[in-house]
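Heads up: the structure comes next, in structure tokens.
With one protein chain removed, the remaining protein chains of the complex are shown where they sit.
Take a look at chain A:
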Amino acid sequence: MKSWERKQKYKINFSETSRYSLLFLGLFITVIPMLYMIISSLKDNKSTFSYPPKLFPGLDEITFQNFTYILNNENFNNYLMNTLFVAFVTVLIAAVISSLLAYTFARFIFPGKRILYGMIISVMLIPGLAMIIPQFEMAVKFNLVNNLWGVILFYSAWVTPFTTFLLRGYIEDNIPRELDEAIYMDGGSIFTVYRYVMVPMASPAIAAVSILNFLFPFEELGWSQTILKSDEIRTLPVAITMFFQAHNRTDWGYVFAMASLSMVPVIIFYLVLQKYFISGLSSGSIKG
């Protein structure tokens, strides 16, 4: 091996090594708080409150009592079922409505199209929580206070603009018009095109944006704590916050056990759909 070849090889190896070490360092920094949370949830409450804090419990100190307590005592299943219900229905409503809107805006010319689309996109710019007063009045009027549909309907409406934006870009970029034409040639209507071209072909993008929409009910606090007042209909973000306030500074082990458990459905949902995530997001709307 000539000396310059060796030098080059060494250089490549070095850059690969530094690349991986940087990535693992970053990964460590990223996941360490989460690991710390899970570790803390495995300690009994006395040691989570002890000072100096023990980073790692001894193997004999590991206990699942926080988890069993949460699962048995705190209506956790109820909160989880509420949140899952809200999440699935929100994902479904947003997917149906946004894909219809996206298909229309991507493929047809009709009067007022630009203005309508502009209005829908502008909604994306305004925080959902900023509209809280009129929304609360509406919720009172339509009997949506203390009602899971009160969060479902508003969540779906809040996520619809972004979902529409993403799906429109994906349809324009990734679904050839020839497919539409082929359906029309066979005598199909625009509904046939929607059902047999748009829905199947846009499914990676629908899956990708559904991951984000699914997460939303698991983390939105402002609106849900406003209208979900009674305990039996609370979603997880409200329940965890209330639980934390009730057990302030004493039972971190319980809080973290509850918090860790609440992450599980979202992580499963992400793992199931993650293979679509990158491809579904690489649409023209993002690339600009």
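In this text, contacts are C-beta pairs under 8 Å (C-beta built on N, C-alpha and C of every residue); 3 or more make two chains touch, one makes a residue touch a chain; residues count from 1.
Assume contacts and distances are computed from a predicted model.
One chain of this complex is left out of the view, and of "NADH dehydrogenase subunit H", "(Fe-S)-binding protein", "ABC transporter permease" or "BPL/LPL catalytic domain-containing protein", the protein name its UniProt record gives is "ABC transporter permease". Contact with the chain not shown here comes from a single listed residue; of A:L101, A:L148 or A:V209, that residue is A:L101.
Contacts to the hidden chain, counted on chain A, fall at residues 19-20, 22-23, 26-27, 30-31, 33-34, 36-37, 40, 49, 51-53, 55, 93, 97-98, 100-101, 103-104, 108-111, 116, 119-120, 122-135, 137-138, 153-154, 156-158, 160-161, 164, 189-191, 194, 211, 215, 218-222, 226, 236-237, 240-241, 244, 249, 252, 255-256, 259, 262-263, 266-267, 270-271, 274, 277-279, 281-282, 285-288.
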